[in-house]
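Omission of a single protein chain aside, the complex is shown with its protein chains in their original locations.
First chain written, first letter: the chains are A and B, and each begins at residue 1.
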Amino acid sequence: MATWTWFHRLASPPHVYAFARRWTPWFGGFAAVAIVVALYGGLVMAPPDYQQKDAFRMVYVHAPTAWLSLMIYTTMAVAAAVGLIWRMKVAHAAAAACAPVGAWMTVAALGTGMLYGKPMWGTYWVWDPRLTAELVLLFLYFGYMGLRAGIEDPVKADKASAVLAVVGVINVPIIKFSVEWWNSLHQTATVMQMGKPKMDFDMLWPLLLMLLGFLLYFITVLLIRLRAELLRRERNASWVREVLA
Amino acid sequence: MNEFLDMGGYGKYLWPTFALGIGVVILNLLLALSSLKAAKLEARRRMEMSQ
Partner (left out) sequence: MFFMIVATLFPLTLTPEMSRLRDAAPGVLWIGALLSSLLALEFLFRDDAVDGTLEQFALSGQSLTWMLFAKTCTHWLLTGLPLALSAPIAAAALGVSVDAMPGVVASLALGSFAMSLIGAIGAGLTLGARRGGVLLSLLTLPLAVPILIFGARATQLAISGGDIAPPMYLLGAIAVLGVTLAPLAAAAAVRIGLE
């Protein structure tokens, strides 16, 4: 019965709003600490790579943004699916909140990737599967946001964009596994391997900490945007009056 | 200090990369906060109008 209460709380806008408001500073604080420490670890403490020398340090920004661009889309798709199946307003609000952050992360992933690619591969861009699919991901984000903006009725906008998000999620495994499936210029997985990661610990821990920091950061931003979405959707509900008073 | 900035010759790629990454992080935080502020303002306005 406790789980049912929890589920009900999750679906209730005032509860979610209160939760978001309370926890945002904590997630934000930890995110900031993690990122700063990871930056120091990656830029100063980690030794240069044998092959890539100091250039490898770009992975500390490129990998988290890329990973986040995928993770956010998946979160968005899951929230959208939950919203469609259980007709939860909060889920739709969460999906809407994810989109702008995800799009920016994709831009950052592509941009940092281009800057990383130039010294490593000699070119800013190559139409290999992973890069192309990541670009497609950006278009999917734009399509999602465009569809939401283009439909007048908010309920329809929620549902239609949710369908798009779910249909597009097939792109995520393509991006993830494209480097394994096809001969690709992009590097294969160095961290998430079965067994020992290929990276040195001194190089690895700042990366893992960066990933954690970015994840906490995403949750922070999501909670803030979710609050904004809930306020916009709830119109004249009484809980809104109490919150704003 | 200069070697740090130079990063073994890769400095001109590395620093813009970090600037882009951290910049997007900060930008999104600011955008989110401004979106919340706007939503609160809009909600207040709606409340005033309905009263």
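To be clear about the criterion, a contact is a pair of C-beta atoms (placed from the backbone, for glycine too) under 8 Å apart; a residue touches a chain by one contact, two chains touch by 3 or more.
Computed from a prediction, not measured in an experiment: that's the story for all the values here.
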*Which chains here would be touched by the one that got left out?*
A
*Residue touching the undisplayed chain, where the options are A:Phe30, A:Phe139, A:Trp205 or A:Trp239*: A:Phe139
*asked:* One chain is left out of this view; which of A:Val107, A:Val126, A:Ile151 or A:Leu185 touches it in the full complex?
replied: A:Ile151
*Could you tell which one of A:Leu164, A:Met199, A:Leu216 or A:Leu230 touches the chain left off the display?*
A:Leu164
*With the missing chain put back, which residues of subunit A would touch it? List them for me.*
132-133, 136-137, 139-140, 142-143, 146-147, 150-153, 155-156, 159-160, 163-164, 166-168, 171, 174
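Quick note on the criterion: only the chains that are shown with their structure count from here on.
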*Can you give the whole-Å distance between the Cα centres of subunit A and subunit B?*
15
*Under the touch definition given earlier, write down the residues of subunit A that touch subunit B in their complex.*
35, 39, 43-44, 48, 53-55, 57-58, 60-62, 64-65, 100-101, 104-105, 107-108, 111-112, 115-116, 118-119, 214, 217, 220-221, 224-225, 227-229, 231-232, 235-236, 240-241, 244
*Which residues of subunit B touch subunit A in the complex?*
4, 7-10, 13-14, 16-18, 20-22, 24-25, 27-29, 31-33, 35-36, 38-40, 42-44, 46-47, 50
